[in-house]
Every structure is written in C-alpha cells, then in structure tokens.
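All protein chains but one are shown in place.
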C-alpha cells in the first residue's frame, strides 16, 4: 500500500542541494523512492530566468542515477517575502488505514514551437494528466485536488527555428499562452470543461473558462510537460491530507481559511505545504479599486502578483515558504487562482 | 471646537485631480479648510520617481490659492495590488463630544545636502514635530498615534553642488538615511528615545532604536520636511478615531487585528484609512525563512516590501487602497513597522 | 520669408524649464514664435512613464498663453549615457538666400481606443502629415527628411472603457502598434508605400514595409497625434540644414557618417541636433551575433536599444545629448532605423 512522504527543504541558492543531501545522509529521505520535486527558485520567473534550469541541473547531479524519472518542477520568482525552497515527494510502501494523499506523475512528448498555445497543447496535456491520475489510483476526477504542470515557452531562438508560424512572437507572452493551454488541458482531463469548449476556447483571453485545480508554470528548460497530480485516495495510507480552495480574487482569504478548517489545521493537523497561483486581474481592479500591475513596464505583472498574493497567504498562514506561482491563465477565475494545501495529522 | 474630516479619493494617474474637484464641486469638500493631503502614487518610490512631484504639481494647480499651507505628502510605489489614492484632511468648526481624532501639521526649514542623514536632520525634524503636536492641541506624546514626514533625498546634482561632504554618494541609499534620521526625529520629539540616544545613534544601521509612530517617505521634490501629526484629543469632536499598532515583522497581522478590535471596526466603526510602513528585514529572514529582497538587483527591496506587506494587510482588511510606504528605517523593529488606522463611527 | 531657429536646452528634471525661461528672459528665444518642442525625458519610455506628461505640463505652465499651438513631443527614456534635453523650434521672419531647413506641424483628431493599431490610424496620420508638409512650403515628399509623430497608447483604463474590441490587451504592446501604424501613415503620406500596401500591411509584424523618415513615439498623455515635419525648402532661409540617413542595423555608423559628410559637418557646418530611432532586431541577431534584448523580462527591449544605439551615435558624434527614441516599428529596416541630422553653417 503506498504512502506519500514529503519534505519542505529551504535552499540558499538555486543550486543548493545541501538540505536534500543532509536528509538523504541522515536516512530521512530515500532517493530511490523520489517521484517528484516541486520548488521555488529566486529568478524573475519570466523568460530569462535560468535559476529554474540551474536548480534542475544541480538536483540531477546531486541525485545521480536516482534522478531518472523524478518530475522536477521549479517555479521562478520569490518576490516580496517568499522563501526559496523545494518540496520532495516520495512514495513508500506501508500498511495502514486510508484515505490519504496520493501522488501521480507524468511526462508528455515535446511540443513543437508552433503547437505552443494551441489546442494541440491542450490535448497533449489532457492525455498526460489522465494517465497520471490513473497511475495514482485516484478513482475519479473529484478526488484530484492539485495538478502541477511545468510547460515550455518560446524564445527568440525557438521562434526563428520554428517550421510553422508560432502563436506569438513575444517571448514573455508565450509563457502565458503555454500556461493557459496547459491549464485547459487539466480542465479537460478533470471534466471541468468539455471537449467542445476546449476546442473553441480562445487561449489566454477567455477568463471564464478555467480549472480550479491546475497550477501551471512555464520554463525555458523543457519543450514537453512535467506533470504532478495530488489527490485523496482510499488506496493510499499515511498522515498526509490534501484539499484545495479557489481564491475568487487576489485578497480572498475566506476560501483558503475554509479549506484550512476542513483539513483541521491547528486542531488535528498542521499545515505542511501551500501551493497557490496568483495573477493580476485583467479588469485592472481588485474589489473595485484600481491596481497598476498591468501598466508597469518595469516589473512584470506576474512578479507583482506573486509578491502581493504571497503577502496575503503569509499573513493568513504565518509562514513565508509558500509556493506562489505567477501567471494564472485559465487557472481559477480572473484575478484569483487555485490553492492547494497539504496538512499532516499531528 | 475643531472637527477633522477625511476623504479617501482614488486617482487614475498621478495628475488625476478629477475626484478631488468633484467633491469640491458637490460641496462635500471645502478646499479652504484643507490642511493636508497624503497619497500613494504609482512611481517606483525610489530616487527617479517623478510621480510624487507630478501629483503635487497637479494638486497645487487644481487647488489654486487654497493650496497655500496644505501639507502634501505623496509616497511613491503601489506595487502588488496596492491602489493609487489620496486622503484629504480638513479641519472644520463644530460642536459635540470628544475625544476625537486631531490633526496638526508643520513644515521645517530646507536642509543642506550635507546635513541629510545626520543629527542636524534629527534635530530639525524633532523641533518641527513638537510644534505640530502642540498645534493639534494634543496634550502629550502618548496621545499621538501617527507622524507622517516627507523628507528630502540626494541626487547626483545635489551631491555635486554640496558645499560639504555628504553622508553617502549613493542616491538610493540617501533615501534610507533621510527616512531614518526623520524617524529618529519623531522618536525624539515623542520621547521614545532621549537626546543622548539620538545623538549617538548610527543612522540607518542601529535597528534597535525606533519610533512606533513615525512614517517617513523621501522625495526628490523638496529639501525640507512636511509633517502631519494624528492623535486623539479631548479638544476635538466628530466621528473619527485613530489608533496604531507596531508590526513586529512583515507578516504580523495579530498586532493590527488587535488595533482594529480596539477601534471597534466591524462593530461600532468602519475602517476608513490604513497607513503602514514596510521593509525587508536586515537579517534576510522572516520567522526563520530566508527572503531574497536584499539580494535582488532588479527590484529595489522597498518595492518588494510594499507589495508583500500590502498583500498581508489587504488580506486582513479586505481592501487594497492602503497607504503602504517602503523604507522603515528606525520606524518600528527591523523588518516590521508602525501602522496607523483611522476608523469612523457608524 | 521664414527662417527656422532652434535651441538645444539641457534639463535637470522632467519639469525643469529654467533653461527655456533663461533664453526667453535673455531675448534669445521668442515664445510667440515657437511652433514645436521635441525632447527626451528620463522616464522608462514605456506605458507608465509619466515624465513625458509632467514635462508637457511644466512647459505649458512656463509658456502660458504662448503654449497654444506649440507641438510638444516628449520621448521617454535616456538609458545609457543619453542626456535629457529639449529642442525648441521657432519660425522667424527674415530675408536671405535659400534653401534652408523648413518646419511644419500638425495635430490630428483623437483616436478611439479601438482604432489604435489599425488602418484607421494609418489614414489619420497620413492626412495630418500631408497637411503639415504643405504648411511648411515643402514642394514634394523628396524634400522631407524627418517626420516626428507623437501617438497614443492603450492603458488598462482605456481598454476597459473602449466601445469596441481593441487591437491588443497588452498595454506595452499597444505602444508598438501605435508607433507602427503612425510610421505607415508617414510612409503613405511621403509616397514610400502606396495605399494598397498600407491597407494590406500587417501592422507591427511586417518588417519589410517602412518609412525612412518617420520617427514615432507613443505617450499616455494624448489620444491624437502631434506631428512635426522637417525638410529643405527654397522658400526658407537661414543657416540650418537638415538631412537624413537610414541605419541598416543597430551598429551601422557608415550611413550616418555619410550624411554628416553631405552636411559638411566639421568643415562648413557644426552638428546641432541628432534624431534617431532604435530597436532590437526581431531576428534576435546583429550581424549574425545573438542579442538578448527580446528575451529580457527585466528591462524592456526598447530601453536596451536606446542605450545601445545611443552609445553607437555618441561614439560617432562625440556628444550624448541625442534624441534616440525606442520602438522603430515600420521605421527603417528591422533592427535599424531612420536618423535625422540638423547642422548649422559656421
């Protein structure tokens, strides 16, 4: 019977693997059981953020042969007080009662540059998510609380080399299209939208079509998709629980507080991990008040949003080592975003 | 008997005075009674932020002769979801019970460039604050809840023209020294520190000496100090109440929640205005977790801190039109900062 | 007989009008003869650059009634070593030999938000340029060497208020579309392209269609177009001469050196003013070497290009108070741009 184990490990730089190695050396982490590492690195989280690839390179070196098959999803950007860290996911064999948190992973084929931001990407992601859900022994989409997708972006080089026209010549904008198409792929796989809707969707500009459980990040270091699925399954055991909330706007703490209560945080459990998506509302407003994130040509709006929503959630949870990821296209309602919470029984 | 009246007015750009003019035209704001305008503008809040001066220029033009004697304190930087706005302060004549919120203002002499960041600046500010407290009929320092100071900064031009060595050749750093010296001036005037401590203080690098009620912002548009004092006085009447809290770190919502409770917000009053200071802790940590604000050479740490603490307070209060000002040198403990709250009886 | 007079005036901040006022007070500049002021201000040159509007506001105040009818075109961004300054254009009455530099100006109607970046904008600009050329007594398009257009941009507010779909929801991108459509308007007016080409042009993504004499800048402070035309006319007199060059890429100094030689700079004339457009080549290459301007999410490519081309031209001319303006969509070939040079007989 599988049991999930997680570690939340602070990092002092993108290539810092000392915490990981210390846990391995102490026998608290079995690298042969690792299936995923999700982390925040301290780059700008946009096109020219090489901290993600640097972290993956360092983790791969540190793990050696054990790195094979480990999904590594690094999200750049620790603006505001956010704290760089990684979360490791192991699957151990154990016996005990269920239900408990279950994990599945998947890796899609490489996209071609001209497929990015089109239905071809939606379809590619949906197929991989469906397989990952099945691999985690999750009985249905209703038991899935979080789907993390690391997706590709376009660079000037990739655009120049493309054999067909690309969706956008703007490299920063390509990140948004890729995140959006990936989120729609999750929504399609989880039944949040149907195939006709997915095919008709205007990717990146149709804010009413969204997944409440997708979290997608674009990175320069891959052309495929790395996928990690979290849910609750009767076939898994152990002390971990996962739930999710959909923030309706950037300052909606009520929905997250309710999920914390459902998990019994502070009563029967303690909070271990927070995953959240953040974005600037396209209306330019938060509860009727103007924000300036979309008109700022010095700082990308994704950076503003991570810092701000990081503050919102850090104030609520009392901790700053949160995974807050920018760019929530088709992930939750416009200006809001999905949040997933992992708690551990005390 | 004086009564304070305030308006919180959203602005669509630094030079937008349409909201102010509409209130005047509707008879809801009497420009001849104005004594102060405090606002947030959407520049970078650092050296080359001309949105502050542009706002002051536009307000001065809009008010015409009524602008004389009105303290105008614009703080740059609406990072994250913060919303540009101004708060107007009028003093009307009225009768009724006290105590109520009282306001005083003051304007110091111009500093010389070489005085910035030295005891001469502390002394200059302390003298002006003392006079402003007296002008507001506040019986003692204990009744003072907020002292806003707009202070100068050094530019390359001012440094080159200085007749004596300046405290720092780094223009961004000069803003911190000016804010710090001004805060120590407030602390000295309010009896939070004594004269010997003020004289011995290492300005900008002595985080244990601070004011719990000072809020200081540096701007390119003046060489003197504009000062606004808020407190509770038996000699004033009206529905406004003011209190303050000192955040012990960037995510300390408990202290602010207590002040909201003391004011009866949500019960007998509604929250009208929030003033807060924000900064990156010099330890590089928030509750033991590393932040990256001080190592980021792309975005000034003051911008990170405003976005993040803006999120913390917006999550708590449910609103984003907050006055969160960066650079809290000697304003509250390291990494935290003073917060002032104005509520109105329902 | 008209004679053009110019002054190149350094500014110490966006609202510095002291140099202008000093010239007026000394009798060296007659404000009633002013028809245009073109300048560089020190903002980011992108969407949230309020230094342009601040400069226009200050100049308007300083000139009082004389500001009526004066075209004011401020271009933001003095990256690298570029030096903020304004150039004033007066038209005096005189007698003497021709030909000499002639000036014409024009002001278009306000665009609606949804017209920006479409043929409606091309048409609007072309009509205004044609009128301005005629007003300057320029006999034909061949005598025109420089057409400066100040054009509008979209903001989150303007997009939200638009009564029809806009060309792009991305405010920074709207600047490029506006500059591009305006340049095509110039090309159409000067016969560099024909009407069919203008109507079929993919604005912003058709780099082979361009004007060799257009210089367009987008600003938040207007919704119409301010146009200034410079050329050589037998009907004008005085010591000023104007010529132009088209840089084929960002480091093409040969074409500019030839124009300097044609003008006799260093022999019979001295260089007074340089106007140039700069942009990052969409190929991502300069003479086969990769540049990183388009992949940088921290600094807009327009800022990189101004700094770099500013260096190229400052090295060649020995001076840094150059008008180098970013965003050369449809202004010269991809990665290059038009340059205009004003020289004065010694």
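Which chain is which? They are A, B and C, in the order written, and residues in each are numbered from 1.
Quick note on the criterion: a contact is a pair of C-beta atoms (placed from the backbone, for glycine too) under 8 Å apart; a residue touches a chain by one contact, two chains touch by 3 or more.
Quick caveat, the model's predicted, so the values are computed rather than measured.
J.: Any idea which of B:57, B:83, B:148 or B:171 touches the chain not displayed?
T.: B:171
J.: Pick out which of C:44, C:57, C:71 or C:88 touches the chain that's been left out of the picture.
T.: Residue touching the chain left out of view: C:44.
J.: For the chain left off this view, which of A:58, A:107 or A:285 is in contact with it?
T.: Checking each option in A:58, A:107 or A:285, the one touching the absent chain turns out to be A:58.
J.: Name, in rising order, the residues on chain B that touch the hidden chain in the full complex.
T.: 44, 46-49, 155-157, 160, 169-173, 205, 282-284, 290, 292, 294-298, 300
J.: Considering the whole complex, not just the chains shown, which residues of chain A touch the missing one?
T.: Where chain A meets the chain not shown: residues 12-15, 42-43, 48, 50-51, 53-54, 57-58, 61, 157, 220, 298.
J.: Pick out the residues on chain C that sit against the missing chain.
T.: The missing chain touches chain C at positions 10, 12, 42, 44, 78-85, 250-251, 253, 280, 286-287, 289-293, 295-296, 298-299, 303-305, 307-316, 318-321.
Definition applied: only the chains that are shown with their structure count from here on.
J.: Based on CA centres, what chain would you say lies at the far end from chain C?
T.: With centres defined by C-alpha atoms, farthest from chain C sits A.
J.: If you average the CA atoms of chain A and of chain B, how far apart do the two points sit, in angstrom?
T.: Chain centroid spacing, chain A to chain B, equals 38 Å.
J.: Quick one: chain A and chain C, Cα centre-to-centre, how many Å?
T.: Taking the mean C-alpha position of each chain, the two centres sit 45 Å apart.
J.: Find every residue in chain B that makes contact with two or more other chains and list them.
T.: In chain B, the residues touching two or more other chains are 12, 42, 298.
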